[in-house]
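Only one structure is covered here, and it is reproduced in the block below.
Omission of a single protein chain aside, the complex is shown with its protein chains in their original locations.
Up next is subunit A:
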Amino acid sequence: MSNITDLFNPPPSRDLSEKEVENCFYCQAMATITAFGAGVYFGTGRVFKNEKPGVNPLWWKKSVKLTGVGLIGYGIYRFGENWLWNKPNRD
């Protein structure tokens, strides 16, 4: 049960079943935290704090910031999924 050890001893190739990739509370929590954390780090520009001058062109900085904003948006979407929107049909 490790993605790193699977590198050295790869499991046979197969399609995952719906059950294996279905959404779960842990998945949603982890996705929300990761997306928010990375989004804030990229979006606020902290990633380029104390940078060497001239290494990062402006378009690159803007792209990274935009990615950060996108990640924050994705974090908000995942946070509310299943209880604020995209509610599962319980019929």
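We take it that a residue touches a chain if its C-beta (ideal position, glycine included) is under 8 Å from a C-beta of that chain, and two chains touch if they have at least 3 such contacts; residues count from 1.
Note that in this section contacts and distances are computed from a predicted model.
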| item | value |
| --- | --- |
| Name of the absent chain as recorded in UniProt (options "Mitochondrial import inner membrane translocase subunit TIM17", "E2 NEDD8-conjugating enzyme", "Pescadillo homolog" or "Exosome complex component RRP45") | "Mitochondrial import inner membrane translocase subunit TIM17" |
| Hidden partner interface residues of subunit A, rising order | 1-4, 6-11, 13-17, 19-22, 24, 26-27, 30-31, 34, 47-48, 51, 55-57, 60, 64 |
